[in-house]
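I'd like to ask some things about the structure below.
Yeah, one chain of the complex is gone here, protein chain that is, but the others are all in their spots.
As written, the chain order gives the labels A, B and C, with residue 1 at the start of each chain.
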Amino acid sequence: MEMAEKKANIDLSGIFPPIPTPFKTDGEDIDYEKLKENFDKWNSKPFKGYVVMGTNGESVYMSESEKISMVVAARRLANKNQLIIAGSGCESTMATINLSNEMAKAGADALLILTPCYFKSGMNTEALYQHYIKVADSIEKPLILYNMPGNTGIDMDSNLVTRLSEHPNIIGLKDSGGDLSKMADIVYKTRDSQFQVLAGSAGFLYPALALGSVGGICALANVLGDEVCRLYELFIGGHMDEAVVLQQKLVEPGQAVTRRYSVPGLKHSLDCNGFYGGPCRSPLRSLNGIAQKEVEQAFIQNGFDLKSL
Amino acid sequence: MEMAEKKANIDLSGIFPPIPTPFKTDGEDIDYEKLKENFDKWNSKPFKGYVVMGTNGESVYMSESEKISMVVAARRLANKNQLIIAGSGCESTMATINLSNEMAKAGADALLILTPCYFKSGMNTEALYQHYIKVADSIEKPLILYNMPGNTGIDMDSNLVTRLSEHPNIIGLKDSGGDLSKMADIVYKTRDSQFQVLAGSAGFLYPALALGSVGGICALANVLGDEVCRLYELFIGGHMDEAVVLQQKLVEPGQAVTRRYSVPGLKHSLDCNGFYGGPCRSPLRSLNGIAQKEVEQAFIQNGFDLKSL
Amino acid sequence: MEMAEKKANIDLSGIFPPIPTPFKTDGEDIDYEKLKENFDKWNSKPFKGYVVMGTNGESVYMSESEKISMVVAARRLANKNQLIIAGSGCESTMATINLSNEMAKAGADALLILTPCYFKSGMNTEALYQHYIKVADSIEKPLILYNMPGNTGIDMDSNLVTRLSEHPNIIGLKDSGGDLSKMADIVYKTRDSQFQVLAGSAGFLYPALALGSVGGICALANVLGDEVCRLYELFIGGHMDEAVVLQQKLVEPGQAVTRRYSVPGLKHSLDCNGFYGGPCRSPLRSLNGIAQKEVEQAFIQNGFDLKSL
Partner (left out) sequence: MEMAEKKANIDLSGIFPPIPTPFKTDGEDIDYEKLKENFDKWNSKPFKGYVVMGTNGESVYMSESEKISMVVAARRLANKNQLIIAGSGCESTMATINLSNEMAKAGADALLILTPCYFKSGMNTEALYQHYIKVADSIEKPLILYNMPGNTGIDMDSNLVTRLSEHPNIIGLKDSGGDLSKMADIVYKTRDSQFQVLAGSAGFLYPALALGSVGGICALANVLGDEVCRLYELFIGGHMDEAVVLQQKLVEPGQAVTRRYSVPGLKHSLDCNGFYGGPCRSPLRSLNGIAQKEVEQAFIQNGFDLKSL
C-alpha cells in the first residue's frame, strides 16, 4: 500500500470498553441477542468507542470467522459516531496482516495488535520491530500497539515504542503493564509525532491521563461505564480533587475484573450489574461462590452498588 | 465415544524428533520437497517415531489446514512402523478437540496436547484437569500431556498429572521443564497405570531414563539422531559409564537448539549438518552471525563435527 | 514501651535523597570527608531530610557499627531542621528491633524498614504482619514500611499495608515498586489514619503526588536535587503542565541511577555532577565505559547537563 506522509488521523481520546463475548449457556455459541442488549445499555454512555476481540473478548478462544463476525456485529450495534477498534494480533506476521485486513473490511476503524509471545526468547527488540513495521506497512487501517506483559511475558520498552511511533500508520499504544514511568517517558519521546497513549486499565487511568495519555481501554468500563467516563471528564474539566477520589475508589473494582479474576470476574460483575456476562469458554471456568463474593465486595466496599445481587 | 476399560495400548519407548517445518526462502510456503529430503535421512535412524506440529514445528505460526497437511505428509514420509504424534493443543477446549480429531483422521497415532496458557491466572489445577478430561473423552486417539513451562508460564504439578493419568485415554506426558524430581515423583505415583513419561529434551534424557522415563522427544534428535538414539540404547543395554559421558556431551548442543536459540538455532544446526533448516516464519528471525557461531561451537566443542561448515 | 494513643506526629511531606555511602578508593573505608563535602552541597537544597542506610547506602555491605556511624554523621552534617530517616531492616525481627533502637539513639528521627526476604515462601502476609507489629511495638521512633519488590522479591499488598497503618507507630510507606494503582488504593484505604505514602523513585513522583502521596525518597535527588524538589513544588503550587513535562524528563535519569544501573549508576552520576560518588564495595563493580556513557546520555538527552564530563 502507499503510505501517507503523515500520521493517520484518528482521535483516540476518551474511554473504550474492551467488550466481552457473550456466549449461550453452553459456553460455545455466541449469543448475539445478549450482545445487542448489552450494547443497548452501553450506547447511552459517553464512550469514544469499543474494543472488540481484545483479551476480554476471549479472542484466543475464537475462530477467525467468529472474530470477524463479532467485528461486524459491534460495528452494527455501536452508535455511528463511535470507533470500533479490533484486536487482530496473531503469533505470525502473515496471519496478523490477513486478520487485520479482514477486520478492516468488516468495519474496524483501527487494529489493536498484541505482541507475539510464544517464542519468548526469540521476541527480542528487533523481531518485534520488524513484525510491527511489516504489519503497519501492509494494513489499510491504523495500528495501535498492544503491550500486556501480564499475559504475554513480553514487555516492550519505551525506546522500541518510540521507534515504532515514527511509522505513519502506527498511531498509538495501549499499555496494560501499569508502569507509569514508562508511559511518561513514551509520551515525552513521542511528543512531536501525534502518537496517542491509552491506559490499559481503570486502575491507573487518572495518573496516566495526568502524564499525557489521551484515554483508556478499561475492562471496568463495561460494568461501570458512567463512572469511568466521569473520571475522564473530571480530569478534562480540571476537577482534580474529585478525580483523585474517584480514581482511588476504582482501583479495587478494576483489579477484580482484570488481574485478579480476569474475564470470569468481568462476566460475573456484568451479571450482577444488569448486563449479560454469562459463561466463559472452556477451559476458563466461572467463578466459584467465594470468588464471586470477593468480586462483589470489591465493588460494594468502594461505594458501587451492584444492582441485582 | 466409548471408553476402553484399560489404557490405550501404544508403546512410546524410544526417541522421537519433534520435526521443524521447512519453509521456502520467503518463510511462508511449506517446502514439501525439503521435508522429503529430511525424512529420507531421518528414516535411516532408529527413531520410534516423529512428533509433528510441536513447538519446533512452529505450530503457533501455522494455519489449521497447514497443520493437517503436515500430519498427512509426515505419515506418508515416515516408515510404516514408526509412530506419528501430532501436536494439537489449542487455547480452547473445543478447538483442541476438533483439531485432534482432524489430525487423527490425517494419520496421527497419538495427540500431544500443550497446556492452554493465555489466561494464566485462570489456568488453575481444576481448569487444566477439566480441559484434559474433556479432550480425552472426546478424541479417538490417545492423548499425551505436554508440559512446557518455559514457553507457556504454566507448570503442571505431579498431583495433577497423576490424577489425569487415571483416564484410560491419557497415556503419557512429555515434560520439557527439566524438573527431574517431579519426573521421578510422577513415575512413582503412576507406577500402576502404564502411564509413560517422555523427556522433553536431550539435555536430561539420561537421568530421565534412569528415573523411569521410557524415552524422549528431543529437538536435538533432528540434528544428531544417531547420537541421541545411541544414548537411549546405551541406557537400555546397561552401559552406564558410556551413557553418562555421552549425556554430558549432549547438554550444550541440546541447549543450543532449544532454550538458548530455539527454533532458529535448530534450523541453523540442520543447515550445518546436511539437513534442510531454512528460514523461520516471521516474526521469528534467523540467527545473526555471532549466534550462528555460538551454535556451531556448542556442537564442535563437545566433539560433534558439523558437516558443511 | 508505652504506645501513644494516636499516630506519632512526624511530617514526611517533601523530598528525601537516600544517600550513598562514600568509600575511599579501595572501596572499604568510609570517606567521611567526602561525605561532608556532599552534605555541604545537598544542604543548600530544599530537602525535607535524608535517608541513611537505605539500598543506595549499600547497607547490605555495611557492618552494624558502620551503619550506626553513618547515622551519627548524617545527623551531624544535615541541617538541624531536616529529618534523618535510617534504614534498619534486617532479616530477623530481633535484629531489626535492636538496630532500630541503636539508630534512634544515634539520631534517627524515623526508621525505614525493608521487608525480610530470604525465606521467600515463608514471608506470607501473616509473617510480615507479625514482624512489623512486633518491631513497631518495640522501637522508640516511628516506623516507615519499605516495599521494594525489585530487590527483595516480596511485594506487600494494599490490604497488608492498610492493616499495618492502624498501628500508632507505623506512620508511612516508601513504595519502590511503581504500582500506582496500589498506591492510590492505599492512600484511599488509609485516608482516616494520617498514614503517609512516599514515592520510592523520581520516575513516578508526579503521578504518586497526584494520587495523594506526600513526597518521595528518590535516588535521583542526590544528583538532581534542585530539579526533583522543583517537581514537588510545581505540584504543590498547582502548576500541572510544567510539572508533567519535568516529570517526563526525569524518567530516564531516574532509571539510570536505580533499576538500570543501580548504585554504580548513581555513583557515576554523582562523580559527573560535582559530587563525590567513588567506588562501590565489592562485589558491586564500577560501571564500564559503555555503561558510563549510557548513564551520561540519560541525563544529557533529557536536558540535564552533567558538569564535569
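As a convention for this text, contacts are C-beta pairs under 8 Å (C-beta built on N, C-alpha and C of every residue); 3 or more make two chains touch, one makes a residue touch a chain.
Note that the structure is predicted; figures quoted are calculated from it, not measured.
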Touch partners, limited to displayed chains, of the chain removed from view: B, C
Sole residue of C:Ala95, C:Met240 or C:Ile300 that reaches the chain not shown, by the stated touch rule: C:Ala95
Hidden partner chain, touching residue among B:Asn151, B:Gln247, B:Ser269 or B:Gln292: B:Gln247
Residue of B:Phe16, B:Phe119 or B:Tyr206 touching the missing chain in the full complex: B:Tyr206
Touching residues (missing chain, whole complex) on chain B: 158, 178-182, 184-185, 187-188, 201, 203-204, 206-208, 210-212, 240, 244-245, 247-249, 251-252, 254-255
Positions on chain C contacted by the hidden chain, ascending: 28, 55, 60-61, 63, 91-95, 116, 118-123, 126-128, 130-131, 134, 150-151, 153, 259-264, 280-285
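FYI, only the chains that are shown with their structure count from here on.
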Interface numbering overlap (same over half, different under half) for chain A and chain C: same
Chain nearest the overall Cα centroid: A
Chain B on chain C, rotation in degrees - Cα superposition, rounded to nearest 5: 180
Distance from chain C to chain A - Cα centre to Cα centre, in angstrom: 35
Numbers and ranges of chain C residues touching at least 2 other chains: none
